[in-house]
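Every protein chain of the complex appears in place save one, which is left out.
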Amino acid sequence: MRRYFGRKIVVYLSTFFLAVTIDWAIPRFMPGNPILNLLTRVAGRPETVQHMYNYYSRIFGLDIPVWKQYINFWIALFHGDLGTSVLMFPQKVTAIIMRAVPYDIFLLVPAILLSFYAGNKFGAFAARTKWLDNTVLPLGYMLTATPYMWLGILLAWSLGIVAGIFPIAGAYGFNLQPSLSWVFILSLLEHWFLPFVSLFLVYFGGWAIGMRNMIIYELEADYSHYLEALGAPRSLVRKYAYRNAILPQITGLALQLGVVVAGALVTEVVFSYPGIGYWILQAIQNQDYFLIQGCFLFIIIMVLIANFIIDIVYVIVDPRTRLGMVGGSA
Amino acid sequence: MLKLDKISKVYSTGTFGGKLLPAVVDVSFDIGEGEVVSLIGESGSGKSTIGKMILRLITISSGKIIFNGIDISTFKKNTLKSYYKEVQGVFQDPFSSYNPIFKADKIFTIIRQEFFPKMKDKEWEEKVDSSLKAVGLNPDQVLNKFPHQLSGGQLQRFLIARALLLDIKFLVADEIISMLDASTRVDVLNLLAELKSRGLSILFITHDLSLGYYISEKAIILYRGSVVEMGNTEKVYSNSLHPYTKMLMASVPRLDKKWEEVEVELKAKQIENTIGCVYYDRCRVPDKDAGCAGSRPPLIKVEQDHFVACKHCMKE
Amino acid sequence: MSLQTKNLRVYYQTLRGDVKALDDVTFNIKDGEIMGLAGESGCGKTTLANSIIYLTPPMKYIDGSVELDGEELPIWDIDSMNTFRYKKVSIIPQYAMNAMNPTRKIGKMTEELLVSKKISYKKTKAELDRRLDLVELKNDILGMYPIELSGGMKQRMVLVLSTLLNPSLLIADEITSALDVSTQKAVAEMLVEFRNRKIVKSMIVITHDISILYQIADSILVMYAGKLAEKASTEVIIHSPMHPYTRLLISSLPKVGVKYSEKKLTGIKGNTPLLFNPPVGCRFKDRCPVAFDKCIKEPPFIEIEKGHFVACWRECERNA
Partner (left out) sequence: MTEQINIEKSERMDKVPVKKQKKVNEFIYFAIRNNKLKIGLGIVLLFILLALIGPLFAKYDWNAYIGPMSQPPSREFWFGTTTFGQDVYTQFVLGLRATFLVGIIGGGLGTLIGIIIGFVAGYRGGIVDEVLNVLTNVVLVIPTFALLLIVAAYLKVRGIMIESIFIGLTAWPWAARAIRAQTFSLRSRDFVDLARMSGMKPLKIIFTEIAPNMMSYLLMTFILQFGGAILIAATLDFIGLGPTNTISLGLMMNYAVMWGALQFGNWWWFVPPGFAIMAIVGSLYIMNVGLDEVFNPKLREM
């Protein structure tokens, strides 16, 4: 078990180190001069130009040796300083991210957990039931092959514009101010629903087929055959197979997190939902490199933390890892 | 011709916070020309590890293996190839020894490519035919077939024929008949005995005591990586001294004698005495003492050609 | 009469046609009998075991019957067999090492299995503890996961588990082959002990190692290529076998004390036939040293002496 976590920590630290380095290196080594790009963008506002020029020179300044720039980057990072946004000048990048995060959590956590539960149940139910396997599971494959934004667009168009049931932009009504009133909460939920459903459906398809494939192997495992040979009812055999098949699904969740997050980003773009994804699009369109960098690092850190939590959950649910026998396959 | 000098193998289980696992500990013995030596042990005793070390398939952690006066770890590309020309191995699972998607002959083709690239087709065919005949196979029946079309016994002989294509002096036979059916076992065993009479040296690795007795003149009993008893086969069998050897002898199911009443060990072999006698935890010799637990007994000569690693057993 | 099979025929369905894995199998086992089932790989041993308890595709029931304690087993019907499985007939499978759910504690798994068969775990618990004691396992094993056990321990745990409901018939399929000789002996002797204590009425012990059967079995049934070759008491099979196959098989076994240089043993020439289209008549005739013209016809499996059944024309003639 110590080895298992030792390995994980090496991976996490290396990943974090690598990500920060990439984040630092890209604007410095990519073709073109980011400072000039930025300055052309803000050229219309003379009062900020001088200020920003000084600021950028300090960050990208050629007078400081490269290694010092690198170290300064790390120091700033540990002080929670990801720079200042150009788009929202003079707001700090961290402040923008922190404002967006609650929306992401609100959207992602229920979508992941509910789809994980429902998808696995459904996949297990469909496996080895011939007609379901042949009719409903292809649907699962199609769902997991659906581009997130497309499903979002379809839902926004059909339920939002054509049917007019749900709003399709923002996190709450434009005429409302955040407050703890019923009107506001209702508006929040209304705006939340479509992005949630479009994420949920795609994730659901993925879990369902994943479970279907896993449980078939478990149902063919020796322990399943032994139970059947002793005349145990189908329900017990399936229960065991399900419990064992869910373990690789948990690992799957850890590995899929990156994809899951990407899905959330584009879905937020479709629905102009003010999470990180929305800000990334804004940052890209306005060439706000500090905001892009900040969002990138933030996503990395979040994914690593989520991964770590999943690892711990895995160790708790699988006795084999606890006993240190299969810890090697990090 | 082959001499093992205090060889050990330690497996480490990973780079990060790994454990060290000794598989073979200070094993020394030697095999002369035309001699068959049985290496007998239960699963996990390190017997296959020794075979693989001789075949240079795994590295030796410490100690030396000397073949005709040369340390085999010094062999590099070409010298290693000439080593393989003289030393070959056959393994337990006949089906795993063949690449399932190719025909069984592939193992011959490889030999030709690597060792006899210049040989003419005709000459090669004759060579293959004669070595197949030497192992009692009919070339027409076994050539040009896929492994699953041949029986286990045929496959094992086929492998021996492969070794015979080379000019081998030494063969490592690792459990080569344990997966064969009773009816064909003896034939493969007899084939080994025949090769021996032609001057081939064989290390016969087995867990089956009766097989060891049938074919070898020297027996080595291995327990958890250490030699506990070795010597002339008859002496080791009829005058077993080490409590482990005795226990083994009593547990073997025989056809001529019902099982004797001997205490058998049921506990998991988890507890491990790492500094003392390897058998300390399971040993039932009444006068086992702190000395047994504290230091590993060396192999002591009890009679001509008979050694045992237990100081309490010699008195009898 | 504990177990009685009559003209049992079970085939394997494959793309290339049916494999006649069990062809016209008729034998019986008395109460209290441990019958050893011996033969080379692919002779139908495991098929026979599975047919009696767990006949699933690609295995296909053709005809014949199996009676246990005078009651016919509906072996062709997966569902109605469930009432007999475990309670009347039970198995220790070949894969006993992996037979327990790796992520369940052993005790918990036992409990769930019993409950699923509508049996109270609480009431059985005392007996379970006694049985564990009998096989020299501590009962805290119930709080462990299978991975924490050694091979021999798992084997014994499955022995206890499979026999917990005192089945009439226990099938032990190659349970000692994966074990070291020392543990092998212990496990084999436990099988005998279970019979002696009448936990299990009778047993079929399948192994390719005849010398183990000599130690524990009362009778031995030798199979060859999906057919029965010979059945008799253990002593008779080992010391005065009649079927040429049995004879050759036994004489080819090396024994401690036999040396190549002193007594050269011989094997059986040829290979076992493929069962897609088995040879007509006696299936052993192509390898048989004493085959003659009559072997073109199929020899019946008949009782030549009391309790000694053989399927061989030579023996028929000699006795006729």
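In order of appearance the chains are A, B and C, and numbering begins at 1 in each one.
Throughout what follows, contacts are C-beta pairs under 8 Å (C-beta built on N, C-alpha and C of every residue); 3 or more make two chains touch, one makes a residue touch a chain.
Not measured: the values here are computed from a predicted model.
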item: Omitted-chain contact residue, chosen from A:126, A:230 or A:270; value: A:270
item: Given B:3, B:64 or B:103, the one touching the chain that is not displayed; value: B:103
item: Candidate in contact with the missing chain, chosen from A:101, A:114, A:153 or A:176; value: A:153
item: Positions on chain B contacted by the hidden chain, ascending; value: 14-16, 52, 55, 57, 80-81, 84, 88-89, 91-93, 96-103, 106-107, 110-111, 114-115, 144-146, 148-149, 159, 162
item: Chain A residues that touch the omitted chain in the full complex; value: 10-12, 14-15, 18-19, 22-23, 26-27, 30-32, 34, 130, 133-134, 138, 141-142, 144-151, 153-154, 156-157, 160-162, 168, 209, 213, 216-217, 220, 254-255, 257-259, 261-263, 265-266, 269-270, 280-281, 283-285, 287, 289, 292-293, 295-296, 299-300, 303-304, 307, 330
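Everything that follows uses one rule, which is that only the chains that are shown with their structure count from here on.
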item: Contact-richer chain pair [A-C vs B-C]; value: B-C
item: Inter-centroid spacing, chain C versus chain A (mean Cα positions, whole Å); value: 56
item: Centre-to-centre distance between chain C and chain B (centres being mean Cα positions), rounded to whole Å; value: 32
item: Of all residues in chain B, those that touch chain C in their complex; value: 42-43, 151, 153-154, 181-187, 189-190, 193, 207, 209-211, 213-215, 237, 247-249, 251-256, 258-259, 264-266, 268-270
item: Touching residues (chain side chain A, partner chain C) in the complex; value: 221-223, 225-233, 235-236, 240, 243-244, 247, 318-320, 323, 325
item: Complex contacts: residues of chain C adjacent to chain A; value: 53-54, 56, 81-87, 90-91, 93, 95, 98-105, 112-113, 116-117, 145, 147-148, 158, 162
